[in-house]
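A single structure is presented below for examination.
A single protein chain has been removed from this complex, and every other one stays in its place.
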Amino acid sequence: MSRSALRWSLGLVLLGLVLVFVPVNLTDYGLPYPGLKRYGTYIMTLWLVTAVAAMGVNLIVGYSGQETLAQAAFLGIGAYTTALLTKAGIPFGLAFAASGLLAFVVGILLGIPALRVQKHYLAFVTLAFAVMAWLVFRNEQWLTGGVMGLSGIKRPVVFGINTRPFLTFYWFVLAVTAILTFCMWWMLRSPWGRAFTALRENPVRAESLGIDVRLYKLLTFAIGSAYGGFAGALYAPLVEFIDPSPFALSQSFLYLLMVVVGGAGSFLGPFVGAAIAVLLPEWLRFTETYYLLIYAFLVMLLMAFCPGGIVALVLRLKAALLPKAGKVQP
Amino acid sequence: MAEILQLVIAGLATGAIYALAAIGFTLLWQTSQTINFAQGEFVMLPAFFALVAMNWFGWPFWLSCLVAILVSVLLLGMVFKVIVVDPMLKQGVLPLVISTIALGLLLREGAKDFYSAEAQPFPYIFPDRQVSVLGVQLSLSQIGVLLIALAVIAALQLFLSRTRTGRQMQATAQNPTVARILGVPVERMILYTFIINAALAAMASLLISPIYLAKFSNGEHLGLAAFVAAIVGGFNQVRGAIAGGLLVGVIDNLAAAYVSTGYRQSVPLILLVLFILFRPQGLLGRREERAV
Amino acid sequence: MQFSKLAVAATAAAIVLGSPAFAQNSVLLPVIIELSGGGATVGNNWKNGVELAAAEVNAAGGILGKKVEIPAVDTQTNPGVARAAIQRALDDKPVAILGPIYSGSVKASMQLTADAEVPQIMGGEAGDLTAQGSKYIFRTSFGQNISMPKLANYLRDGEKAKSVAVVFVNNDFGKGGRDAIIKELNSRNIKVAADLSTEAGQADFAADVIKLKSANADAIFIYLNEEESARFLREAKKQGLNKPMIGETTLLGQKVIDLAGDAANGVKGHVGLTVDAPIPAVQEFGRKFQAKYNYKPDHNGLKGYISVYMVKAAAEKAGKLDPKAIAAALHGMTITPDKVPGILMEASWDNTGEIDRISFLAEVKDGKQVITQTLPKLKN
Partner (left out) sequence: MTSVLDVKNLSRAFGGLQAVRDVSFEVQEGEILGIIGPNGSGKSTLFNCILGQLVPDEGEVRVDGQVVTGLRPSELNRRGVSRTFQLLQVFPQLSVRENLILAGQEHRGSRLRRLFGPRDAGLTPDANRMIDFFRLGHLAEEKAGGLSYGQQKLLDAAMAFMAGPRLVLLDEPAGGVNLTMLASLKERLQAINAETRATFVVIEHNMEFVMSLCTRILVLAEGRLIAAGTPGEIRSNPDVIEAYLGH
């Protein structure tokens, strides 16, 4: 027990170090690693932001077995809230909290009616909401800047440190992502997580054990949406410009896809899925316009043969190649 | 008054096309629990089949349309069922939903990469002339679209209610288990619904593309419209899907004219949400037991 | 799953992320442009125009003896993507950025080029792009602040319209144009009979056409993107809307004519730039383009083509391949075809990057754009 705990914490520290130093140019310190330039660091930061939103989708889809087609809209709510508040001179910390809170409240308001009726109706309601939110972003020019968007969004000053330089901002987002990841991990290992598993696997039985299925579903949906809001609050200062297009319905579909591709219901799934959606296109530039075509095709293959996503696929391969590694849940 | 009449007729014409797409959507859901998120792309694609036949092989327009319908039945009906849906059924609803979303992306990108990223002109089936009915100028083409769509729908209704196969299909749609016990060849009936869906989608495609121009991204709007029409109609009845389609078409046009163009898209969606809130069984649907 | 293995994977991932290096000994002109999404038509025209010019320039020895490199990146007609792409391009120390065309994408990215002090030669036409104070932004065609007054004059003097219905697309391009034309119509005492907003990518114009029929204006001003223009014209013909249809450049472009077929006949308006211009060099360009890409370029093909020659002329004036010096050289510069044939028509840039050039009035007859009048430069 304690040996495995030691290995876990060692691995965690190592992973943390790698993530912290990935974009840094180490040639000055005698190491043959040039680091990432401005754009590479930007992409890494975008990966983290996307992963935060995907974690929310994973909570909704993977852990509580619902469907959301509005994560991009929640990202938009967070992004516009943060952009407008920080432009009005309110500190980033407050704007960040407000973004998550607003997404949470909207999530509750959407979930209450949708969860009263049959399965899939939450998917329908979120779909309608995603389009409507996008229309509001486009049409309410006085507030959102309409199709022209909002520019000049400032990156925050944290403990006296200005995060404007791309490396500092990456570290800032890394820290926020780490905190949000820890919160998600904590919730999933608490009795709440057990209740989520129960209501996903067998809602009727869960209900008979005193688990208020409707309330927990509502909470997972609202918290998952709040993660979308938090991601949006990081997205706005990352790009320093927002307009409605990244918050359209088709983007919400992509968030759902990336979570399922990474592995819905697996803790690392959203990170893997976000990497495939954000980082992979950068390596596969040679595929040019065919990238989405190949991606869609692979998703369909994955769904037919391994609906648990890439994380499950890796575990399955590992079990097949290293039978001694012990039995693994597929 | 004349303006409203024109708007309603134009709305019925597009609404009838939405209905064609929504019927197939409903049929697939009923017989095989498939929520086809690629339905919009199923309506987008057949026009490209026709364009390929016309522009690459130089075939006449009528032949190309026929070929487009046949190829759709083959690819979007049979191949879709055998290659995409059948292997997924054992994996449950969510993987299938994801798979159809991915299929939609695949068809969209495929049309873009292998034909063109740009909109393509598509010939009208009817001449674009006007006729005067009761003092109101109406477009011949709109009336033609409306008539064709309604004829197809009527034929489908007759098929479903008057023929043995049609009744077997309805039995399958209502309860596959009971249908199987009664000796209905359920598997074949499910295949028929996929074929009918593809044929209806192809019809819709040939009727809508002259108006929309054939473009890879058309599916996004069409899929949403079919989706809203199906849910508003009740999701479990063909008649509901027809009513839903016509309603969405008319409301969309009236909203565009009298609400605001910026928010016209939202009006059918608000309708959708209201239905989910107050009449979840839909316009003509049956009530289902409360979940949990 | 073990974190240490993840760490190794992440490191490997990071190493691959490094961007490809370009030869130092070349003139790097990244083309950041709409190759997919709503702007695919205009973007591809621009890109092909740039390619054509770059091939000619390289065949003639390049710019200041160095070859031109033009890596193209798709913005997907998405301002956020455009911004990221320009950020990436700036990492490679380019001489200038060519693109984008959509004003929203330009607006989202112009701060980056200003910070990096790299000239951005773009196709945006929104009026306020040159009013943002950037010293590094340059137009290749008229802004709406210049084209709309010309158009309003035509409506008043050419069409003798007393009332005009305006149909515009609700995006950065359409809204800017709508605001500009309404201001000009008001100052000329022309009544705005209808003011219809339509959506980008809108497919069904039945409701809009029916409303216009009852608006009963003397003329209809249509300010939509290519595909929407074509759908609108087809619907208008279908519904029998018999009013003069007036447009600005796009409406009379080849793409709209191709898509709309007969429905485009009779459309009139102002054209800032066109291959049908009665100027041999421009028509020669059209032939070269047609020969190479097998379609007739629209004004964006011309804009892309000219952008390369703008860099060449300015670099030669500055005498060095320094982005800052090139931007400075372009300000207040007039480029004439006798010195730089690739510029096709004499053009001048002022200190904000605004362009001045001759322009045209045109009409579509039998599926062809026909120039009816040439309008002089504003300042001589």
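A few notes on this one:
Here the chain labels run A, B and C in written order, and each chain numbers its own residues starting at 1.
Keep in mind that, in the parts below, a residue touches a chain if its C-beta (ideal position, glycine included) is under 8 Å from a C-beta of that chain, and two chains touch if they have at least 3 such contacts.
Predicted model only: the values in this text are computed from it and were never measured.
Of the candidate positions A:S9, A:T27 or A:S190, contact with the hidden chain is made by A:S190. When the missing chain is restored to the complex, the residue among A:L6, A:L26, A:V204 or A:L301 that touches it is A:V204.
Not every partner is drawn; the one left out touches subunit A at residues 187, 189-192, 194-195, 197-198, 201-202, 204-214, 329.
Here, only the chains that are shown with their structure count from here on.
Our note on geometry: subunit A versus subunit B, Cα centroid distance of 33 Å, whole angstroms.
Subunit B and subunit C have Cα centroids lying 37 Å from one another.
Counting partner chains per residue, subunit C has residues 35-36, 170 touching two or more of them. Across the assembly, subunit A contributes 138-139, 289 as residues in contact with two or more other chains. Remark: subunit B residues 35, 37, 84, 87-88, 91-99, 101-103, 105-106, 109-110, 112-113, 220, 224, 227-228, 231, 260, 262-263, 265-266, 269-270, 272-273, 276-277, 280, 288, 291-292 touch subunit A in the complex.
Touching subunit B in their complex are the following residues of subunit C: 35-36, 40-41, 44, 170, 196-199, 201-204, 206-208, 210-211, 213-214, 226-227, 230-231, 234-235, 237-240, 255, 258-261. Contact residues of subunit A toward subunit B in the complex are 61, 65, 67, 113-114, 117-121, 123-125, 127-128, 131-132, 135, 138-139, 203-204, 207, 213-214, 249-250, 253, 256-257, 260, 264, 289-290, 292-293, 295-297, 299-300, 303-304, 307.
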